[in-house]
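One protein chain is absent from this view; the other protein chains keep their places.
Chain nomenclature is as follows: A and B, assigned in order of appearance, with residue numbering initiated at 1 for each chain independently.
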Amino acid sequence: MKQALSLTLCAAFLLCLLAPVARHMQERPFVQRVGVSPQPAVMRFVTADQKQIFGALEVLKVLIYYGTSLEKAQQHQDIVHDFQGMYPLIKTATRLDPYNMDAYYFAQAILVWDMRRIDEANALLDYGMQYRTWDFYLPFFAGFNHAYFLKDYDKATFYYKRAGELTGSDLFIRLASRYMYEANQTGLAIAYLQTMKAGARNETIKKSFDLRLTAFMAVKRIEDAQAAFLRDLGRPAKTIEEIAQAGYLATPVIDPYGGTFYLDNTGRVRTTSKFAALPSNNAK
Amino acid sequence: MDAITIEALSKTFKGKRGRSVEALQGLQLSIPPGEVFGFLGPNGAGKSTTIKILMGLIRATGGQASIMGIPVSSHTARRNVGYLPENPSFYDYLTAEEYLNFTGKMFGMTGPMLHERSQAMLHRLDLWEARQRPIRTYSKGMTQRLGLAQALLHDPQVYILDEPMSGLDPIGRALVKEIILELKAAGKCVFFSTHITSDAEAICDRVGIILQGRLQCVERVETIMTPDAELSPGDSAQQSLEKFFLEIVRKGSH
Partner (left out) sequence: MHHLILITWKGLLRDRILQGILVATGIFLFIPSVSVLSMRQVGELAITLSLSLTSFILLLIAIFCGGTALWKDIDRHSIYSVLGLPISRTNYLLGKFFGIAGFLLLISLVLGLLASATIWYVSLTDPPARPILWTNILMALTFDCLKYIMVVAVSFLFSTVSTSFFLPIFGTITLFLGGNVTQEVYDYLQTPAGAALPALTKQIALFLYYLLPNFAVFDLKANAVYSIPLPANGILLPLAYSLAYCGLLLSAAAMLFTRRELH
(Lines give C-alpha, C1' and ligand atoms only; values in the text may rest on other atoms or scores of the structure.)
Protein backbone atom coordinates (compact mmCIF):
# COMPACT_ATOMS: atom_id res chain seq x y z
CA MET A 1 0.00 0.00 0.00
CA LYS A 2 2.73 2.41 1.03
CA GLN A 3 4.79 1.47 -1.99
CA ALA A 4 1.86 2.03 -4.29
CA LEU A 5 1.28 5.46 -2.77
CA SER A 6 4.92 6.44 -3.13
CA LEU A 7 4.96 5.12 -6.68
CA THR A 8 1.92 7.17 -7.60
CA LEU A 9 3.29 10.31 -5.96
CA CYS A 10 6.65 9.99 -7.64
CA ALA A 11 5.08 9.28 -11.01
CA ALA A 12 2.85 12.35 -10.65
CA PHE A 13 5.81 14.46 -9.62
CA LEU A 14 7.85 13.26 -12.56
CA LEU A 15 4.95 13.88 -14.90
CA CYS A 16 4.75 17.49 -13.68
CA LEU A 17 8.49 17.87 -14.29
CA LEU A 18 8.58 16.55 -17.83
CA ALA A 19 7.18 19.64 -19.54
CA PRO A 20 9.34 22.20 -17.63
CA VAL A 21 12.47 20.13 -18.23
CA ALA A 22 11.74 19.87 -21.94
CA ARG A 23 11.04 23.62 -22.09
CA HIS A 24 14.25 24.38 -20.25
CA MET A 25 16.24 22.29 -22.67
CA GLN A 26 14.46 23.99 -25.55
CA GLU A 27 15.31 27.43 -24.28
CA ARG A 28 19.02 26.87 -23.87
CA PRO A 29 21.05 29.20 -26.04
CA PHE A 30 22.17 27.69 -29.30
CA VAL A 31 25.82 27.90 -28.38
CA GLN A 32 25.10 25.50 -25.61
CA ARG A 33 23.24 23.15 -27.86
CA VAL A 34 25.63 22.65 -30.69
CA GLY A 35 28.07 21.52 -28.08
CA VAL A 36 31.78 21.17 -28.27
CA SER A 37 33.89 18.39 -29.60
CA PRO A 38 37.27 17.33 -28.27
CA GLN A 39 40.37 17.86 -30.34
CA PRO A 40 40.45 15.73 -33.50
CA ALA A 41 43.45 13.81 -32.15
CA VAL A 42 41.55 12.93 -28.98
CA MET A 43 38.50 11.96 -30.98
CA ARG A 44 40.59 9.71 -33.18
CA PHE A 45 41.78 7.95 -30.05
CA VAL A 46 38.46 7.40 -28.34
CA THR A 47 36.42 6.53 -31.40
CA ALA A 48 38.58 3.45 -31.99
CA ASP A 49 37.22 1.61 -35.01
CA GLN A 50 34.05 3.66 -35.24
CA LYS A 51 35.52 6.79 -36.81
CA GLN A 52 33.10 6.99 -39.71
CA ILE A 53 30.00 6.94 -37.58
CA PHE A 54 31.37 9.53 -35.18
CA GLY A 55 32.33 11.72 -38.11
CA ALA A 56 28.82 11.40 -39.49
CA LEU A 57 27.33 12.18 -36.09
CA GLU A 58 29.36 15.38 -35.76
CA VAL A 59 28.08 16.56 -39.12
CA LEU A 60 24.50 15.60 -38.35
CA LYS A 61 24.70 17.47 -35.08
CA VAL A 62 25.81 20.60 -36.89
CA LEU A 63 23.24 20.15 -39.62
CA ILE A 64 20.34 19.76 -37.23
CA TYR A 65 21.55 22.73 -35.25
CA TYR A 66 21.90 24.78 -38.41
CA GLY A 67 18.48 23.74 -39.66
CA THR A 68 16.75 24.90 -36.49
CA SER A 69 18.63 28.16 -36.35
CA LEU A 70 17.83 28.86 -39.99
CA GLU A 71 14.13 28.43 -39.22
CA LYS A 72 14.39 30.81 -36.32
CA ALA A 73 16.22 33.32 -38.46
CA GLN A 74 13.42 33.23 -40.97
CA GLN A 75 10.97 33.94 -38.23
CA HIS A 76 13.16 36.96 -37.50
CA GLN A 77 13.97 35.87 -34.03
CA ASP A 78 17.03 37.21 -32.39
CA ILE A 79 19.44 34.33 -32.33
CA VAL A 80 23.13 33.93 -31.85
CA HIS A 81 24.56 31.74 -34.55
CA ASP A 82 27.36 29.61 -33.26
CA PHE A 83 29.43 29.48 -36.42
CA GLN A 84 32.59 29.49 -34.39
CA GLY A 85 31.35 26.31 -32.76
CA MET A 86 30.28 24.66 -35.98
CA TYR A 87 33.59 24.91 -37.78
CA PRO A 88 35.64 22.82 -35.32
CA LEU A 89 32.96 20.14 -35.38
CA ILE A 90 33.09 19.97 -39.15
CA LYS A 91 36.86 19.89 -39.09
CA THR A 92 36.87 17.10 -36.54
CA ALA A 93 34.43 15.19 -38.70
CA THR A 94 36.79 15.32 -41.66
CA ARG A 95 39.68 14.16 -39.51
CA LEU A 96 37.61 11.21 -38.36
CA ASP A 97 36.36 10.32 -41.79
CA PRO A 98 38.22 12.17 -44.56
CA TYR A 99 35.74 10.77 -47.07
CA ASN A 100 32.66 12.28 -45.45
CA MET A 101 31.10 14.41 -48.18
CA ASP A 102 28.50 15.93 -45.89
CA ALA A 103 31.28 17.65 -43.99
CA TYR A 104 32.82 19.32 -47.06
CA TYR A 105 29.46 20.20 -48.47
CA PHE A 106 28.34 21.80 -45.28
CA ALA A 107 31.65 23.55 -44.71
CA GLN A 108 31.32 25.10 -48.14
CA ALA A 109 27.79 26.19 -47.32
CA ILE A 110 28.49 27.90 -44.01
CA LEU A 111 32.21 28.65 -44.01
CA VAL A 112 32.31 30.63 -47.21
CA TRP A 113 28.99 32.42 -47.16
CA ASP A 114 28.27 33.04 -43.54
CA MET A 115 31.71 33.20 -42.04
CA ARG A 116 33.76 34.25 -45.05
CA ARG A 117 36.56 32.02 -43.85
CA ILE A 118 37.58 31.26 -47.40
CA ASP A 119 41.10 30.09 -46.63
CA GLU A 120 39.94 27.58 -44.05
CA ALA A 121 37.30 26.33 -46.46
CA ASN A 122 39.81 25.94 -49.25
CA ALA A 123 42.26 24.13 -46.98
CA LEU A 124 39.48 21.75 -46.00
CA LEU A 125 38.61 21.20 -49.67
CA ASP A 126 42.24 20.53 -50.60
CA TYR A 127 42.39 17.99 -47.78
CA GLY A 128 39.24 16.30 -49.02
CA MET A 129 40.47 16.16 -52.61
CA GLN A 130 43.33 13.88 -51.52
CA TYR A 131 40.74 11.31 -50.53
CA ARG A 132 37.64 11.86 -52.64
CA THR A 133 39.63 11.67 -55.84
CA TRP A 134 36.55 10.87 -57.90
CA ASP A 135 34.37 13.71 -56.68
CA PHE A 136 33.95 16.80 -58.91
CA TYR A 137 32.18 18.80 -56.22
CA LEU A 138 35.30 19.55 -54.20
CA PRO A 139 37.29 21.17 -57.04
CA PHE A 140 34.09 22.84 -58.17
CA PHE A 141 33.69 24.44 -54.74
CA ALA A 142 37.36 25.41 -54.66
CA GLY A 143 37.14 26.92 -58.14
CA PHE A 144 34.17 29.03 -57.15
CA ASN A 145 35.80 30.19 -53.91
CA HIS A 146 38.90 31.29 -55.77
CA ALA A 147 36.94 33.04 -58.48
CA TYR A 148 34.18 34.71 -56.51
CA PHE A 149 35.73 35.50 -53.17
CA LEU A 150 39.47 35.62 -53.80
CA LYS A 151 39.34 36.75 -57.45
CA ASP A 152 42.30 34.47 -58.09
CA TYR A 153 41.22 33.50 -61.59
CA ASP A 154 44.29 31.37 -62.40
CA LYS A 155 43.76 29.10 -59.43
CA ALA A 156 40.03 29.12 -60.09
CA THR A 157 40.61 27.94 -63.65
CA PHE A 158 42.86 25.17 -62.37
CA TYR A 159 40.15 23.83 -60.04
CA TYR A 160 37.34 24.27 -62.56
CA LYS A 161 39.39 22.30 -65.08
CA ARG A 162 39.84 19.52 -62.56
CA ALA A 163 36.11 19.45 -61.88
CA GLY A 164 35.55 19.35 -65.62
CA GLU A 165 37.89 16.39 -66.03
CA LEU A 166 36.03 14.49 -63.33
CA THR A 167 32.60 15.07 -64.88
CA GLY A 168 33.83 14.69 -68.44
CA SER A 169 32.12 17.99 -69.32
CA ASP A 170 33.57 21.48 -69.66
CA LEU A 171 30.32 23.20 -68.78
CA PHE A 172 31.65 24.64 -65.52
CA ILE A 173 34.82 25.98 -67.02
CA ARG A 174 33.02 27.58 -69.97
CA LEU A 175 30.38 29.21 -67.79
CA ALA A 176 32.81 30.30 -65.15
CA SER A 177 35.42 31.65 -67.51
CA ARG A 178 32.82 33.83 -69.17
CA TYR A 179 31.81 35.39 -65.88
CA MET A 180 35.41 35.66 -64.78
CA TYR A 181 36.24 37.46 -68.00
CA GLU A 182 33.39 39.90 -67.46
CA ALA A 183 34.26 40.17 -63.77
CA ASN A 184 30.55 39.50 -63.31
CA GLN A 185 30.38 38.41 -59.69
CA THR A 186 26.60 38.17 -59.55
CA GLY A 187 26.55 35.95 -62.61
CA LEU A 188 29.21 33.69 -61.07
CA ALA A 189 27.28 33.38 -57.87
CA ILE A 190 23.98 32.67 -59.59
CA ALA A 191 25.53 30.00 -61.80
CA TYR A 192 27.14 28.40 -58.73
CA LEU A 193 23.99 28.54 -56.63
CA GLN A 194 21.88 27.07 -59.41
CA THR A 195 24.24 24.10 -59.71
CA MET A 196 24.22 23.66 -55.96
CA LYS A 197 20.46 23.92 -55.66
CA ALA A 198 19.95 21.38 -58.41
CA GLY A 199 22.18 18.92 -56.60
CA ALA A 200 20.79 19.52 -53.13
CA ARG A 201 18.87 16.66 -51.60
CA ASN A 202 18.43 17.96 -48.10
CA GLU A 203 15.52 20.33 -47.51
CA THR A 204 17.33 22.62 -45.07
CA ILE A 205 20.22 23.08 -47.44
CA LYS A 206 17.96 23.50 -50.41
CA LYS A 207 16.11 26.23 -48.53
CA SER A 208 19.32 28.05 -47.71
CA PHE A 209 20.41 27.93 -51.36
CA ASP A 210 17.00 29.12 -52.41
CA LEU A 211 17.21 32.04 -50.04
CA ARG A 212 20.62 33.06 -51.32
CA LEU A 213 19.61 32.53 -54.92
CA THR A 214 16.57 34.79 -54.44
CA ALA A 215 18.86 37.44 -52.99
CA PHE A 216 21.25 37.26 -55.94
CA MET A 217 18.36 37.32 -58.42
CA ALA A 218 17.21 40.51 -56.70
CA VAL A 219 20.70 41.95 -57.02
CA LYS A 220 20.71 40.97 -60.67
CA ARG A 221 17.38 42.76 -61.19
CA ILE A 222 18.82 45.92 -59.70
CA GLU A 223 22.02 45.58 -61.71
CA ASP A 224 20.06 45.10 -64.96
CA ALA A 225 17.90 48.13 -64.18
CA GLN A 226 21.02 50.08 -63.23
CA ALA A 227 22.57 49.20 -66.60
CA ALA A 228 19.42 50.22 -68.48
CA PHE A 229 19.33 53.51 -66.53
CA LEU A 230 22.92 54.27 -67.54
CA ARG A 231 22.29 53.32 -71.16
CA ASP A 232 19.12 55.43 -71.52
CA LEU A 233 19.99 58.45 -69.40
CA GLY A 234 23.74 58.54 -70.03
CA ARG A 235 24.64 58.87 -66.33
CA PRO A 236 24.88 56.39 -63.46
CA ALA A 237 22.10 56.29 -60.92
CA LYS A 238 22.99 57.45 -57.42
CA THR A 239 20.35 55.49 -55.50
CA ILE A 240 17.99 52.59 -56.03
CA GLU A 241 15.06 54.93 -55.42
CA GLU A 242 16.23 57.02 -58.35
CA ILE A 243 16.19 53.94 -60.59
CA ALA A 244 12.72 53.02 -59.35
CA GLN A 245 11.35 56.53 -59.84
CA ALA A 246 12.67 56.51 -63.40
CA GLY A 247 10.50 53.44 -63.93
CA TYR A 248 13.20 50.79 -64.34
CA LEU A 249 12.07 48.75 -61.35
CA ALA A 250 8.36 47.95 -61.67
CA THR A 251 8.08 46.36 -58.24
CA PRO A 252 10.15 47.02 -55.15
CA VAL A 253 13.12 44.69 -54.67
CA ILE A 254 13.05 42.77 -51.41
CA ASP A 255 16.08 41.33 -49.65
CA PRO A 256 15.01 37.87 -48.41
CA TYR A 257 17.52 38.21 -45.58
CA GLY A 258 15.52 41.14 -44.22
CA GLY A 259 17.92 43.92 -45.16
CA THR A 260 17.55 46.92 -47.50
CA PHE A 261 19.38 47.23 -50.80
CA TYR A 262 21.44 50.34 -51.51
CA LEU A 263 24.14 51.51 -53.89
CA ASP A 264 27.57 52.17 -52.41
CA ASN A 265 29.99 54.94 -53.45
CA THR A 266 31.27 52.94 -56.41
CA GLY A 267 27.73 52.20 -57.57
CA ARG A 268 27.76 48.54 -56.50
CA VAL A 269 24.58 46.96 -55.17
CA ARG A 270 24.80 46.25 -51.45
CA THR A 271 22.40 45.27 -48.73
CA THR A 272 22.25 46.09 -45.05
CA SER A 273 21.82 42.41 -44.29
CA LYS A 274 25.08 41.52 -46.04
CA PHE A 275 23.34 38.34 -47.28
CA ALA A 276 23.49 36.75 -43.90
CA ALA A 277 20.60 35.75 -41.74
CA LEU A 278 22.17 36.94 -38.56
CA PRO A 279 22.58 40.38 -37.12
CA SER A 280 25.85 39.54 -35.39
CA ASN A 281 27.68 38.37 -38.46
CA ASN A 282 30.06 41.08 -39.58
CA ALA A 283 31.44 39.68 -42.78
CA LYS A 284 34.49 41.27 -44.32
CA MET B 1 50.21 -52.39 -10.02
CA ASP B 2 48.42 -50.18 -7.53
CA ALA B 3 45.49 -48.15 -8.73
CA ILE B 4 46.63 -45.02 -6.97
CA THR B 5 50.21 -44.38 -5.90
CA ILE B 6 51.19 -41.32 -3.90
CA GLU B 7 54.85 -40.85 -2.98
CA ALA B 8 56.23 -38.20 -0.66
CA LEU B 9 53.65 -35.75 -1.90
CA SER B 10 53.84 -32.23 -0.52
CA LYS B 11 52.19 -28.96 -1.29
CA THR B 12 53.09 -25.52 -0.05
CA PHE B 13 50.80 -22.61 -0.73
CA LYS B 14 52.12 -19.12 -0.84
CA GLY B 15 49.92 -17.26 1.55
CA LYS B 16 49.51 -13.58 2.13
CA ARG B 17 52.47 -11.41 3.12
CA GLY B 18 54.99 -13.97 1.95
CA ARG B 19 53.87 -16.53 4.54
CA SER B 20 53.73 -20.03 3.18
CA VAL B 21 51.30 -22.68 4.31
CA GLU B 22 52.22 -26.34 4.17
CA ALA B 23 48.97 -27.94 3.12
CA LEU B 24 50.47 -31.36 2.56
CA GLN B 25 53.68 -32.88 3.87
CA GLY B 26 55.27 -36.11 2.69
CA LEU B 27 52.08 -37.96 1.94
CA GLN B 28 52.78 -41.63 1.22
CA LEU B 29 49.91 -43.85 0.17
CA SER B 30 49.05 -46.58 -2.28
CA ILE B 31 45.67 -48.09 -2.93
CA PRO B 32 45.28 -51.38 -4.76
CA PRO B 33 42.44 -52.18 -7.16
CA GLY B 34 39.33 -53.56 -5.51
CA GLU B 35 39.75 -51.50 -2.36
CA VAL B 36 37.49 -48.86 -0.92
CA PHE B 37 39.63 -46.29 0.82
CA GLY B 38 38.22 -43.62 3.08
CA PHE B 39 40.23 -40.46 3.47
CA LEU B 40 39.27 -38.88 6.77
CA GLY B 41 40.16 -35.61 8.33
CA PRO B 42 38.70 -32.42 9.74
CA ASN B 43 38.03 -29.47 7.48
CA GLY B 44 41.19 -27.98 6.04
CA ALA B 45 43.31 -31.04 6.83
CA GLY B 46 44.47 -31.51 3.24
CA LYS B 47 41.89 -33.95 1.85
CA SER B 48 40.78 -31.70 -0.97
CA THR B 49 44.36 -30.66 -1.72
CA THR B 50 45.31 -34.29 -2.19
CA ILE B 51 42.36 -34.94 -4.46
CA LYS B 52 43.01 -31.81 -6.50
CA ILE B 53 46.61 -32.86 -7.01
CA LEU B 54 45.43 -36.31 -8.11
CA MET B 55 43.07 -34.66 -10.61
CA GLY B 56 45.72 -32.30 -11.95
CA LEU B 57 43.89 -29.19 -10.76
CA ILE B 58 46.82 -28.04 -8.67
CA ARG B 59 50.44 -29.07 -8.82
CA ALA B 60 52.43 -30.72 -6.08
CA THR B 61 55.41 -28.88 -4.70
CA GLY B 62 57.24 -32.14 -4.13
CA GLY B 63 56.81 -35.87 -4.61
CA GLN B 64 54.71 -37.58 -7.20
CA ALA B 65 51.43 -39.32 -7.76
CA SER B 66 50.09 -41.60 -10.43
CA ILE B 67 46.86 -43.32 -11.33
CA MET B 68 47.06 -46.75 -12.94
CA GLY B 69 50.74 -46.04 -13.49
CA ILE B 70 50.26 -42.75 -15.34
CA PRO B 71 51.61 -39.61 -13.65
CA VAL B 72 48.79 -37.26 -12.71
CA SER B 73 50.46 -34.35 -14.49
CA SER B 74 49.30 -35.92 -17.75
CA HIS B 75 45.66 -35.52 -18.66
CA THR B 76 45.65 -39.12 -19.92
CA ALA B 77 45.80 -40.26 -16.28
CA ARG B 78 42.21 -39.10 -15.96
CA ARG B 79 40.99 -41.56 -18.61
CA ASN B 80 40.80 -44.24 -15.96
CA VAL B 81 39.17 -42.05 -13.36
CA GLY B 82 35.63 -41.20 -12.44
CA TYR B 83 35.82 -37.96 -10.49
CA LEU B 84 33.19 -36.39 -8.31
CA PRO B 85 34.22 -32.88 -7.20
CA GLU B 86 33.20 -31.51 -3.83
CA ASN B 87 29.86 -29.71 -4.18
CA PRO B 88 29.90 -30.39 -7.91
CA SER B 89 28.65 -27.90 -10.43
CA PHE B 90 28.05 -28.50 -14.10
CA TYR B 91 27.20 -26.39 -17.12
CA ASP B 92 23.77 -25.57 -15.83
CA TYR B 93 22.29 -24.64 -19.19
CA LEU B 94 22.53 -28.28 -20.24
CA THR B 95 20.17 -31.06 -19.27
CA ALA B 96 21.45 -34.10 -17.39
CA GLU B 97 21.11 -36.15 -20.56
CA GLU B 98 23.16 -33.64 -22.56
CA TYR B 99 25.80 -33.41 -19.90
CA LEU B 100 26.23 -37.18 -19.70
CA ASN B 101 26.40 -37.27 -23.47
CA PHE B 102 29.16 -34.68 -23.36
CA THR B 103 31.22 -36.45 -20.67
CA GLY B 104 30.78 -39.79 -22.40
CA LYS B 105 32.15 -38.36 -25.62
CA MET B 106 35.06 -36.81 -23.82
CA PHE B 107 35.94 -40.32 -22.64
CA GLY B 108 35.73 -41.56 -26.20
CA MET B 109 32.40 -43.34 -25.85
CA THR B 110 30.18 -43.34 -28.89
CA GLY B 111 26.81 -44.26 -30.32
CA PRO B 112 24.51 -46.86 -28.83
CA MET B 113 26.98 -47.84 -26.11
CA LEU B 114 27.02 -44.31 -24.74
CA HIS B 115 23.28 -43.99 -25.06
CA GLU B 116 22.62 -47.23 -23.23
CA ARG B 117 25.08 -46.50 -20.46
CA SER B 118 23.79 -42.95 -19.97
CA GLN B 119 20.21 -44.18 -19.71
CA ALA B 120 21.25 -46.80 -17.20
CA MET B 121 23.02 -44.19 -15.05
CA LEU B 122 20.04 -41.83 -15.17
CA HIS B 123 17.83 -44.65 -13.94
CA ARG B 124 20.32 -45.84 -11.34
CA LEU B 125 20.72 -42.40 -9.78
CA ASP B 126 17.05 -41.59 -9.95
CA LEU B 127 17.40 -38.75 -12.43
CA TRP B 128 15.32 -40.29 -15.17
CA GLU B 129 12.32 -38.01 -14.68
CA ALA B 130 14.49 -34.90 -14.62
CA ARG B 131 16.83 -35.89 -17.46
CA GLN B 132 15.46 -33.30 -19.87
CA ARG B 133 15.42 -30.41 -17.46
CA PRO B 134 18.27 -27.90 -17.37
CA ILE B 135 20.67 -28.63 -14.55
CA ARG B 136 20.07 -25.16 -13.14
CA THR B 137 16.66 -26.34 -11.94
CA TYR B 138 18.18 -29.20 -9.93
CA SER B 139 18.30 -29.44 -6.16
CA LYS B 140 21.64 -29.92 -4.42
CA GLY B 141 21.02 -33.62 -4.01
CA MET B 142 20.10 -34.05 -7.67
CA THR B 143 23.28 -32.27 -8.75
CA GLN B 144 25.27 -34.52 -6.44
CA ARG B 145 23.65 -37.60 -7.98
CA LEU B 146 24.36 -36.29 -11.46
CA GLY B 147 27.98 -35.91 -10.37
CA LEU B 148 28.02 -39.57 -9.47
CA ALA B 149 26.34 -40.51 -12.73
CA GLN B 150 29.02 -38.75 -14.76
CA ALA B 151 31.75 -40.36 -12.66
CA LEU B 152 30.31 -43.84 -13.21
CA LEU B 153 29.35 -43.37 -16.84
CA HIS B 154 32.47 -44.64 -18.57
CA ASP B 155 33.01 -47.50 -16.13
CA PRO B 156 36.58 -46.56 -15.10
CA GLN B 157 38.94 -48.53 -12.88
CA VAL B 158 39.44 -45.78 -10.35
CA TYR B 159 36.94 -43.54 -8.58
CA ILE B 160 37.94 -40.40 -6.80
CA LEU B 161 35.02 -38.97 -4.89
CA ASP B 162 35.30 -35.78 -2.88
CA GLU B 163 32.67 -35.86 -0.11
CA PRO B 164 30.26 -38.06 -2.07
CA MET B 165 27.60 -38.07 0.67
CA SER B 166 27.33 -34.35 1.18
CA GLY B 167 24.06 -32.76 0.26
CA LEU B 168 22.25 -36.08 0.04
CA ASP B 169 19.19 -37.19 1.99
CA PRO B 170 19.23 -40.57 3.80
CA ILE B 171 17.85 -42.33 0.71
CA GLY B 172 20.55 -40.81 -1.43
CA ARG B 173 23.27 -41.76 1.04
CA ALA B 174 22.06 -45.32 1.13
CA LEU B 175 22.11 -45.34 -2.66
CA VAL B 176 25.68 -44.07 -2.79
CA LYS B 177 26.84 -46.63 -0.25
CA GLU B 178 25.17 -49.35 -2.26
CA ILE B 179 26.88 -48.16 -5.43
CA ILE B 180 30.31 -48.02 -3.80
CA LEU B 181 29.90 -51.57 -2.52
CA GLU B 182 28.92 -52.68 -6.01
CA LEU B 183 32.06 -51.06 -7.39
CA LYS B 184 34.15 -52.88 -4.82
CA ALA B 185 32.55 -56.14 -5.81
CA ALA B 186 33.44 -55.38 -9.42
CA GLY B 187 37.10 -54.98 -8.40
CA LYS B 188 37.29 -51.21 -8.75
CA CYS B 189 39.31 -48.87 -6.61
CA VAL B 190 37.34 -46.20 -4.77
CA PHE B 191 39.12 -43.36 -3.02
CA PHE B 192 36.83 -41.00 -1.22
CA SER B 193 37.15 -38.23 1.26
CA THR B 194 34.72 -37.63 4.06
CA HIS B 195 34.46 -36.31 7.55
CA ILE B 196 31.51 -38.48 8.40
CA THR B 197 32.98 -41.48 10.16
CA SER B 198 29.87 -43.62 10.14
CA ASP B 199 29.80 -43.62 6.36
CA ALA B 200 33.42 -44.66 6.17
CA GLU B 201 32.89 -47.30 8.82
CA ALA B 202 30.13 -48.92 6.82
CA ILE B 203 31.85 -49.27 3.47
CA CYS B 204 35.61 -48.83 3.69
CA ASP B 205 38.27 -51.49 3.65
CA ARG B 206 40.88 -49.09 4.92
CA VAL B 207 40.85 -45.54 6.18
CA GLY B 208 43.56 -42.92 6.28
CA ILE B 209 43.36 -40.05 8.72
CA ILE B 210 44.97 -36.78 7.79
CA LEU B 211 45.58 -33.88 10.13
CA GLN B 212 47.19 -30.55 9.30
CA GLY B 213 48.67 -31.87 6.09
CA ARG B 214 50.19 -34.99 7.63
CA LEU B 215 48.86 -38.48 7.28
CA GLN B 216 48.43 -39.69 10.88
CA CYS B 217 47.62 -43.30 10.23
CA VAL B 218 46.32 -45.80 7.71
CA GLU B 219 44.42 -48.70 9.16
CA ARG B 220 42.04 -51.43 8.13
CA VAL B 221 38.55 -50.73 9.40
CA GLU B 222 38.12 -54.23 10.79
CA THR B 223 41.26 -53.75 12.90
CA ILE B 224 39.90 -50.53 14.32
CA MET B 225 36.58 -52.12 15.06
CA THR B 226 38.11 -55.02 16.97
CA PRO B 227 37.61 -54.13 20.66
CA ASP B 228 40.93 -55.45 21.87
CA ALA B 229 43.01 -53.83 19.20
CA GLU B 230 46.13 -52.21 20.59
CA LEU B 231 45.44 -49.02 18.83
CA SER B 232 42.07 -48.52 20.35
CA PRO B 233 42.24 -46.63 23.59
CA GLY B 234 39.65 -46.57 26.35
CA ASP B 235 37.78 -49.32 28.05
CA SER B 236 34.57 -49.36 26.10
CA ALA B 237 33.64 -52.57 24.43
CA GLN B 238 31.62 -50.62 21.95
CA GLN B 239 34.39 -49.62 19.55
CA SER B 240 33.69 -47.21 16.71
CA LEU B 241 35.59 -45.39 14.01
CA GLU B 242 34.38 -42.12 15.45
CA LYS B 243 36.06 -42.72 18.78
CA PHE B 244 39.21 -43.79 17.04
CA PHE B 245 39.15 -40.72 14.84
CA LEU B 246 38.60 -38.32 17.70
CA GLU B 247 41.42 -39.91 19.67
CA ILE B 248 43.80 -39.47 16.73
CA VAL B 249 42.74 -35.87 16.31
CA ARG B 250 43.24 -35.19 20.01
CA LYS B 251 46.71 -36.75 19.97
CA GLY B 252 47.65 -35.01 16.74
CA SER B 253 46.78 -31.56 17.92
CA HIS B 254 49.00 -31.81 20.99
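Miscellaneous remarks
Going forward, contacts are C-beta pairs under 8 Å (C-beta built on N, C-alpha and C of every residue); 3 or more make two chains touch, one makes a residue touch a chain.
From a predicted model like this one, the values you see are computed outputs, not experimental measurements.
Of the listed positions A:L89, A:A156, A:A191 or A:I205, the one in contact with the omitted chain in the full complex is A:I205.
Residue positions on chain B in contact with the hidden chain: 52, 55-59, 75-79, 81, 83, 85, 87-94, 98, 102-103, 105-107, 147, 150, in rising order. Taking the complete complex into account, residues 41, 44-46, 48-53, 56, 59-60, 63-64, 97, 99-102, 105-106, 132, 134-135, 137, 200-202, 205 of chain A touch the chain not shown.
Methods note: only the chains that are shown with their structure count from here on.
Between the Cα centres of chain A and chain B there is a gap of 81 Å.
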